[in-house]
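Apart from one protein chain that is not included, each protein chain of the complex appears where it belongs.
Chain naming follows the written order as A, B and C, and within any one chain the residues start at number 1.
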Amino acid sequence: MSSLAPSTLVALLHGPDQPGLVARVAGWIFERGGNILHADQHRDMEAGIFFQRIEWVPSQGAASADTAGFHSFAASLGMQAHVTASSHRPRVAIFVSKFDHCFHDLVLRWKSGDYACELVAIVSNHRELESSARGYGLPFYVIPVTSATKPEGEAAQLELLRSLDVELVILARYMQVLSEDFLEKFARPVINIHHSFLPAFAGGRPYHQAAERGVKLIGATAHYATAVLDDGPIIQQDVTRVTHRHGVDDLVRKGRDLEKIVLAQAVRWHLESRVLVYGNKTVVFD
Amino acid sequence: MSSLAPSTLVALLHGPDQPGLVARVAGWIFERGGNILHADQHRDMEAGIFFQRIEWVPSQGAASADTAGFHSFAASLGMQAHVTASSHRPRVAIFVSKFDHCFHDLVLRWKSGDYACELVAIVSNHRELESSARGYGLPFYVIPVTSATKPEGEAAQLELLRSLDVELVILARYMQVLSEDFLEKFARPVINIHHSFLPAFAGGRPYHQAAERGVKLIGATAHYATAVLDDGPIIQQDVTRVTHRHGVDDLVRKGRDLEKIVLAQAVRWHLESRVLVYGNKTVVFD
Amino acid sequence: MSSLAPSTLVALLHGPDQPGLVARVAGWIFERGGNILHADQHRDMEAGIFFQRIEWVPSQGAASADTAGFHSFAASLGMQAHVTASSHRPRVAIFVSKFDHCFHDLVLRWKSGDYACELVAIVSNHRELESSARGYGLPFYVIPVTSATKPEGEAAQLELLRSLDVELVILARYMQVLSEDFLEKFARPVINIHHSFLPAFAGGRPYHQAAERGVKLIGATAHYATAVLDDGPIIQQDVTRVTHRHGVDDLVRKGRDLEKIVLAQAVRWHLESRVLVYGNKTVVFD
Partner (left out) sequence: MSSLAPSTLVALLHGPDQPGLVARVAGWIFERGGNILHADQHRDMEAGIFFQRIEWVPSQGAASADTAGFHSFAASLGMQAHVTASSHRPRVAIFVSKFDHCFHDLVLRWKSGDYACELVAIVSNHRELESSARGYGLPFYVIPVTSATKPEGEAAQLELLRSLDVELVILARYMQVLSEDFLEKFARPVINIHHSFLPAFAGGRPYHQAAERGVKLIGATAHYATAVLDDGPIIQQDVTRVTHRHGVDDLVRKGRDLEKIVLAQAVRWHLESRVLVYGNKTVVFD
């Protein structure tokens, strides 16, 4: 968003469907002098749920009041709402291990202004990417984690995230599984990139699994991390064609491009408040 | 749409952008007891134009009044509107020559219930597809057209289309260029499929042009026909990969699948009132 | 292949890799006066296996001798070979149930000359497609199969296939699982289309499974049928993008296009002797 763009509010809301919701929400904003820029809604006909992303320019000085007011208004309709100001730049941490392709890709996009966020920490269980991170001028934190030291490692990670007030963690090919306990305590979104077309080839060594099965396409999946490994709500997926000529090494190499693009897109959508999670699925207002 | 779905109204509207449009349109429908099912809008920031597709269930017995009323309401906002009832099944004619792949594809989709329209005529300048058309139970009209007889041929086509009250013509690899005069007199939408990724390879023998240039992807483009050949508003495009191993014959064969799918999708979007034309471009609310 | 194309032999061979194989095979053909048109090989470096597809014009009158000779020659190299004459048109049966999209698609491609085969039977456990099949001038056989009558039904199918000397069975959304016993007794290739991106969503109702999981792409997979359901060697796969706006009905509709194209491509490759099966995978020389 250019510096000349007006500051807007974005609401993501969902709840039981009922007649008149589109008009009521639009009316509420209009009455307060707001100007709606975008409004996109979806109805899950089977489940009877209404979903909406609505973005508006509040009237002069009303951003804060509108934010609070909209939550109450949504509650009065039996809906859950999440309102974000476009001027808010969330604080983000990237977790990495030794693979550097997603790391470089995310950081370069961020440096070029693609992501409206603050990149406050690169966290790793290894030192390999330390000099690269520092070369980018980014704080790098090494917190070793092994299966034996996981509780202590995760405690240290949590303390770091809290001290930095991190609002989003991106697992950029971070090679440790976060425990259910960690996710519960962090209680904020964690986006992971898995190097397969989920639900195929969940778990370890997905490219080996793909080569073994003889698939003709390999994939990558960006999803929110949940307590069940590789089972969280999917944000974005893509695939690329492979043939018998591609060995596992080739799948790994070709997969890197997929991983970068799929993760980058998912992060972008998340930061633009375009992703609404319900149950184990996402509604992406792109 | 299943037979149990409620009859809805769909409005496509566009005009100069101004604050409050989303709320006003939603409010107008709400006040008349309508229930908005879908509303999708777009702003062309540079041109300052607002576009919207909105679909609602009118209150009992109000469909006709709402249709007329909405046009007046839109005009009062300085907008152009086009309102269609989902119960209306437009009358469609397919123009063909000798190639049969798009013809079969469209007819089979229509027979399987994919298209909410009446297929009232297959029109051709050749007899090759007559028995296939009659096998499907469709009226087949032969109207020979050559460069020498084009005015008479087009006059006969126009008379046929008027007598059948045809609301949409689909050129399913029809091998004659419709004259500007024909298009003006018909004055209703004509969808054409061109077998290239326009604007590349407009005009004749696009697969030969593609082979000559050595491109690595071939394409197909569905667009509204206008007075300028292959230059009308694009509705849908797609491409598929080719290599040096593919000769012109292979491009023709691979292209057939592209042409079928691209044309089928464009027709579907048109019939569902999802395509709004402005200038030489389209807004597709998919 | 046009009628002017010379009759060729195509050999698919594979076996333990060893130095000089490419030269020896080419030399064997050259010495007999053959002219190699295409030769494509692949080495599985890990498994140490050599694969080749080689197509040549035998010297005048030598097609039969070359075919027999090549088998012996390959055996002398420790390789398995399968040689086919391009003039041979395999006898094919299509199994269908009630869905007709793959059925129409395959038959129309065959009628347009895309497939060098004889279509000798449409076999179904239902009568729905009988008139369509007969409309195409194709023999239609109804063999009811239920879980209770499966042994008798499959026995009748096998007898029919043998009496017609069928060399390839295509399951075009045939809704019964063929038993291991059937596959062993038929002992010839059976190509199935599964409406998911295998190995994801094997088994029943894959579009429902996909909607449930919230994937962002749906797929289709053509594979050789084996005793394990949806687990045979994959010939071709493709995917298409879906969003939260697509309900199960939309997945079914969008999936139909995928199923048609993926199955059509797999059948084409098989008929052109481009698919070599080893273990549970395929090498596709496209």
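Keep this in mind: contacts are C-beta pairs under 8 Å (C-beta built on N, C-alpha and C of every residue); 3 or more make two chains touch, one makes a residue touch a chain.
Quick caveat, the model's predicted, so the values are computed rather than measured.
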Among A:A75, A:L108 or A:V142, the residue in touch with the chain that has been omitted: A:L108
Contact partner of the left-out chain, one of C:A11, C:I29, C:V107 or C:L171: C:I29
Can you work out which residue in B:A62, B:A85 or B:A200 touches the chain that's missing from view? B:A200
Touching residues on subunit B - with respect to the absent chain: 42, 44-46, 51, 197-201, 213-217, 219, 233-239, 243-245, 247, 280-284, 286
Residues of subunit A (touch criterion as defined above) contacting the omitted chain: 100-101, 104, 108, 112, 114, 135, 253, 257, 261, 264
What residue numbers in subunit C mark contact with the hidden partner chain? 19-24, 26-27, 29-30, 35-41, 43
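The criterion applied here is as follows: only the chains that are shown with their structure count from here on.
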Angular offset of subunit A relative to subunit C [C-alpha, multiple of 5 degrees]: 180
Mean-CA-position distance for subunit C and subunit A (Å): 41
For subunit C, give me the residues that contact two or more of the other chains. none
